[in-house]
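All protein chains but one are shown at their positions in the complex.
The chains carry the letters A and B, assigned in the order they are written, with residues numbered from 1 in each.
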Amino acid sequence: MARKISMKQAINEALDLEMTRDPSVVVMGEDIVGGTGSPGEDDAWGGVLGVTKGLYAKHGDRLMDTPLSESAYVGAAIGAATCGLRPVAELMFIDFMGVCFDQIFNQAAKFRYMFGGKAETPVVIRAMVGAGFRAAAQHSQMLTPVFTHIPGVKVVCPSNAYDAKGLLIQSIRDNDPVIFCEHKNLYGLECDVPAESYAIPFGEANVLRDGGDVTIVSYGLTVHRAMEAAEALARDRVEAEVVDLRTLSPIDWDTIIDSVERTGRLVVVDEAHPRCSIASDVAAFVGQNAFGALKAGVQMVTAPHVPVPFSPVLEDLYIPNAPSIAEAARRTLSPTGTSPRSIAA
Amino acid sequence: MQNERIKPIVMPKWGLSMSEGKITGWLKQPGSTIAVGDDLLEVETDKITNVVEAGEAGTLRRVLAEPGNVYPVKALIAVLADPDVPETEVDAFVAGYAVPKGDDGAEAEAAPRYLFTETPAGTLRYAKRGDGGPTVLLVHGFGGDLDNWLFTIDALAEGATVYALDLPGHGQSTKAVADPTLAGLSAALRGFMDTVGIGPAHLVGHSMGGAVSMRTALDAPDRVASLSLIASAGLGPEINHAYIQGFIAATGRRDLKPVLETLFADPGLVSRQMTEDVLKYKRLDGVDGALRALSAALFDGGAQAGVLHGAVAAAGKPTLVVWGGQDRIIPAAHATALGSNARAEVIPNAGHMVQMEAAGTVNALLKEHIGVR
């Protein structure tokens, strides 16, 4: 039965359903129970933003608060994954990967290859991504490209509650390490979500809007900005096809190429910095594999090559917005199809 | 403002969840003379594109909705009037037109779109529309759900009490299929009728649902007032096994869309949203197992296990058989399997989902057969 729930509730529900289904699923992280050992309530927080609230009451010790010690507990989750558990470790903010990155990219990502295909590491590392939370440079980054670069891990970034639930369930059931990126500014967004369990396969982009004039590819929060831009373009009789990548590794090249072959124009929207980003990756792939179909240069709409600023006026400028996406789409429709050199370069 | 000679044409509401529609094109020009049943325009919903037929006659005096634009359900999109109605009156009608309110809101409050009931076969979802008149029960096919009756349920509900359910393993009903045979599905159907309190009903079955309806007419004849079999299974051994296997195997939009296209004479009717809705169903835990169990029990090796037309012919229930002439799932030749024991109608330019693709014609046949006034 479908009902409207928020992305935060959808993630909670996915964890709950998988913990119920599979006793090898354990969940750990800083404050994910909240208050362990403190004099007040047992599960005071349920995660710093309440995403895991209520799970401790149902699943008890399979939810584990950790010391502030990302290397140790992320590494423990990875080690436990090679020993038959299916741990979900919450890295709170993805910015904190700096203190535990070795465990992710040198350990989890490499075990299978390094050990000749003899290891499975079914670990999920959940982390909040993205700007717009007035949380400044060390709590707001979109570091998806960093993980996407690394063979051996999968990277997921849902744009809505339905996808978040199905992709998280797939992440937990998946036998490879998964970095599950949750945009904190989408937590409150509601949509229809079935109460039952379901898994969305990786590598299947979602086409949110059909259109024959220009393809807009994005993921996460900026999917919604892209949809706003598409509505604005439609008022001018420009029909944009909007592709939500859902997973960045693996990525659904076929859907991107199919769409570009029909529209001949591509705008890639990425909340990450421009260099070596998902945007530049998609642009390069299309340039190499569908050059003949392109009627204009590929446009990238990204955050600038600066850290995430604090002051709201600056942060709002930082995040790609609908007018800039629509403007990029119009550039692909202009006779020259080129853009002025941007601060991106 | 009331003017009996001026008639609004509004954005239709098809099915239970439609809230808006996009005009894809007008099939009649302003000034055309319109007869009841004429194709007026095409509307695309998030489910499917369909033709809007004229419900009343007149001259098409105003076309207000532009192709490419989206309008809410019940929005005024065109005006019919007799030729001698002055232009000023037509303009005044348009200017003063107010979208009817109240009844729709109250109806939405009083009757939720979907209901759920606990039956011996598990939790089943259903919809109930209309009140009074004959009781009709709509039974979808393999992999389908009650939304397959998108264009049927409200049309019949104008003069009947109409139920549509999701069979076990389907839609939003329980995904456990305790007994995946026709007898098992029929037992689940009767359990549903018992739980909801549905007396003898006119069963309208599509595809596998037709075979389930036939099985029910044989196993519990007192529960079945008549049979309407639409592109029905159970009337011969042949079935497109590649479709069944492809439907089960598809995990993504790109695999599934071509499979769904075989359901229609016009593959263009398979929208992105229709594909996505089927995918959302197929992703649910338990669906894959249910579909595989049903396929193994009903279509093993590519032949229908339950061929019932001999017994059904003998049972003597009033029976209507409707088929799409371009059905690529079950051959239209099966339409005449019941011989003189049924009325058989084959609609040329429609495929397996004939009740969607030729909704107006199918609805008219159903109304006539069931006696919906």
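Heads up, the rule we're going with is that contacts are C-beta pairs under 8 Å (C-beta built on N, C-alpha and C of every residue); 3 or more make two chains touch, one makes a residue touch a chain.
Following the convention adopted for this analysis, contacts and distances are computed from a predicted model.
Trainee: Tell me the UniProt protein name of the chain this structure doesn't show, selecting from "Protein-methionine-sulfoxide reductase catalytic subunit MsrP", "Pyruvate dehydrogenase E1 component alpha subunit", "NADH-quinone oxidoreductase subunit E" or "Ribosome-associated ATPase/putative transporter RbbA".
Mentor: When "Protein-methionine-sulfoxide reductase catalytic subunit MsrP", "Pyruvate dehydrogenase E1 component alpha subunit", "NADH-quinone oxidoreductase subunit E" or "Ribosome-associated ATPase/putative transporter RbbA" are compared with UniProt, the left-out chain turns out to be "Pyruvate dehydrogenase E1 component alpha subunit".
Trainee: Taking the complete complex into account, which shown chains does the hidden chain touch?
Mentor: Touched by the chain not displayed, across the whole complex: A.
Trainee: One chain is left out of this view; which of A:66, A:277, A:299 or A:332 touches it in the full complex?
Mentor: Looking across A:66, A:277, A:299 or A:332, the contact with the absent chain belongs to A:66.
Trainee: Which of A:111, A:162 or A:187 touches the chain that is not shown?
Mentor: If we include the chain that is not displayed, A:111 is the one touching it.
Trainee: Given that one chain is not shown, which residue among A:176, A:241 or A:315 touches it?
Mentor: A:176
Trainee: Could you pull out which residues of subunit A are in touch with the chain that's been left out?
Mentor: 24, 26, 62, 64, 66-67, 69, 71-85, 87, 99, 102-103, 106-107, 111-120, 151-152, 154, 174-176, 203, 250
Note that only the chains that are shown with their structure count from here on.
Trainee: Spell out the residues on subunit B that touch subunit A in their complex, using ranges where they run on.
Mentor: Against subunit A, subunit B makes touches at 68, 114, 116, 125, 172, 175, 251-254, 272, 276, 280, 283-286.
Trainee: If you look only at subunit A, which of its residues touch subunit B in the complex?
Mentor: Residues of subunit A touching subunit B: 1-2, 162, 166, 194, 196-201, 204, 206-207, 210, 237, 254-255.
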